[in-house]
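One chain of protein is taken out of this complex; the other chains stay put.
As written, the chain order gives the labels A and B, with residue 1 at the start of each chain.
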Amino acid sequence: MSVVERRPAVYEGSRIPSPIPTALQVDPAKHAFEDILRINFGPNHPSTHGVLRLVVDLDGEMVAGLSAVIGYLHTGFEKTMEQKTWWKCITYPERIDYVSFQANEMAFVLAIEKLLEIDVPRKAIWMRMCLAEMTRIHSHLVWLGTSALELGAISLFWYTFDDRDATLDLFEMVCGTRMHTRYFQAGGLAEDIPEGFYEQARGWCKKMPKSIDEYEAILDKNAIWQKRTRGIGLLSADDAIALGQSGPVLRASGVDWDLRRDLPYLAYSEVDFNVPVLPEGDVYARYRIHMEEMRQSVRIVSQCLDRLEEMRGEPWISDDRKVVLPPREELHTSMESLIHHFKIVTEGYVVPEGEIYECVESPRGEFGVYVVSDGGPKPWRVKFRAPSFVALQATATCMTDAAIADMIAIVGSLDGVMGEVDR
Amino acid sequence: MKTTYDGVPGLVETVEAHDETTLVVDPARIVEACLHLRDGQGFNFLSDLTPTDYLGWGARGVSGYIGTAGGRDMHGPGTQGLARVPDPKPKRFAVNYHLLRLGADPVRVRVQAWLDDGEEIDTVVPVWPTADWFEREAWDMFGIVFRGHPNLVRILMEDDWEGHPLRKDYPIGGEPVRFSGEE
Partner (left out) sequence: MALARKLPLISDRPLAKAGLNSERVLMPNKGPGVFEEEIAGIEDALGITTVEKAVAWAQASSMWPDTFGLACCAIEMMSIVSSRYDIARFGMERFSSSPRQADLLIVSGRVTHKMSAPLRQVYDQMLEPKWVIAMGACASSGGMFNNYTVLQGVDKIVPVDVHVPGCPPRPEALVEGIVRLHEKIKAGVPPAYEIRGVAQ
């Protein structure tokens, strides 16, 4: 990698590398070229959270240069979705960020509902919120298990995955399958909420805070964890905003921003929850934010359960027959229902012409969907703004003056899921 | 406080739809416009930078069978199942910048610049460093060149890939599947 002529930084005090903001380049003033060893943290690596390739220039243990090569999981979601009808498209976004699958699905469904200008019954809104928060906890559990595993706290993997299985049991009860549930439809939910869900969910709400207490008891004051995470991977608030960070990374850098509270969607303005913010901007702050967010999510879930129990018997999906399949009993008696059913199953519903950018607060940050419709049965363009794509861009800034062992901690704390980086 | 966008350099028109504001901007003045929005109006956060390819837009009439919760307008054009063609677009590519004012008074806005095939546009990496990989992806997937970008190389496809996959004239690829009708 040749040294490119240095240009001034973005603003005073910025640690963003220049000229390429997303790659560290070897500084000849600090490292002699003979000492540099270029290593490939290849796509197949136990600690890179999927197929990420980092090309690292090492001077002993210190990282002198870094650049990320992505694209090993580029599945062509956007182009494939242009070939499928809107109904079939809803299955695809789930696989983008495969750890918080319902958040992606929800963003897409919210986007097409906005274009369709369809009314969603409140039961569906509250259940979506409930499942979104459970997905947040699921995602944070997977993050905690894998990140702790990489830093050496191996037993945490088993604890968190056990709680994850309890969460997936709830998903299975409601949606029929553990992962990639495809439970949200344009207009509401695919099916009604089963009766046993409320009781099991309340039991889960009682158990989760105790589990979070356990994880904190293991990690919070642990000397090794503190040494490996405090003061590592610093990202200032201005740098975080300039680099487009969102979610826990942004909040751990001291910026008080949460889409659920500041630009509310669904019914987030009607529930009580706190948004944790910490000023340090290091790996330890990101870890603390994740733990605190899990607690707040449990709060939101119990509030949702309270409201949902009052809504028993209410409709779970809109009754606009142009978009939603009519109930089967109606097909025997109503000709229009039969025709609607036929049109929806064969051609699919059409979404009026327009473009929209809809975003949700996924566990990783701002997950945005940009949908362009030409008024036909298939999307014209779908673009997913993935928070991990943006978070990986911050790796170079966080890695200034870091050692190679810190790289694992930093890449883990940025919580990247390669499915959504590459789409 | 309603935000006004009259002072944006190079503004061609403002479109409001679905509670969203789209500022159509002349691509030659995109960096000025972005600096005005970032420094003058506080849009410090670039959420997304994405092009769209409108080749073939409106070539086939789409069904006017549009249902909304409020019912159908029986007198409006294109209803009753008649084929309706969407309004034509000015040029082939639209580069969309989704901006957010992050802070006490959050506002979203979309800046749109229209380009033809082969036209270049200036990079906004000096304005928002996060645009780096977004512009690389735009180059990789659409072939739009961003003048002044420090590292405009392929990001998602292999380094020696030919063609730009998300263009409308690029085939979907894959293998033919037996016994499967259309999608």
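Note that in this section a residue touches a chain if its C-beta (ideal position, glycine included) is under 8 Å from a C-beta of that chain, and two chains touch if they have at least 3 such contacts.
Everything numeric in this text was worked out from a predicted model, so none of it was measured.
Asker: In the intact complex, which of the presented chains make contact with the chain not displayed?
Answerer: A, B
Asker: Touching the left-out chain: which of B:Ala17, B:Leu55 or B:Ile172?
Answerer: Residue touching the chain left out of view: B:Ile172.
Asker: Among A:Tyr98, A:Trp204 or A:Phe389, which residue is in touch with the absent chain?
Answerer: A:Tyr98
Asker: On chain B, what residues meet the omitted chain?
Answerer: 157-158, 165, 170-175, 177
Asker: Of the residues in chain A, which ones touch the absent chain?
Answerer: 42-46, 50-51, 71-76, 79-80, 91-92, 95, 98-99, 101, 142, 145-146, 157-158, 161-162, 164-165, 178-180, 418-419, 422
Please note the rule applied: only the chains that are shown with their structure count from here on.
Asker: When the centre of a chain is set as the mean of its C-alpha atoms, what distance in Å lies between chain A and chain B?
Answerer: The mean C-alpha positions of chain A and chain B differ by 23 Å.
Asker: Quick one: which bits of chain A touch chain B in the complex? Just the residue numbers, please.
Answerer: Per the stated touch rule, the residues are 4, 10, 16, 19-23, 70-71, 74, 76, 78-80, 83-85, 88, 114-119, 241-244, 255, 257, 262-263, 318, 320-323, 343, 347, 349-350, 352-357, 359, 366, 368, 370, 372, 374-378, 380-381, 383, 385, 389-390, 392-393, 422-423.
Asker: In the complex formed with chain A, which residues of chain B make contact?
Answerer: That would be residues 17-18, 20, 22, 44-48, 50, 52-54, 57-58, 60, 62-70, 84, 86-87, 96, 98, 102-103, 106, 108, 110, 125-126, 128-130, 132-133, 141, 150-151, 154-158, 165-166, 170, 172-173, 183 of chain B.
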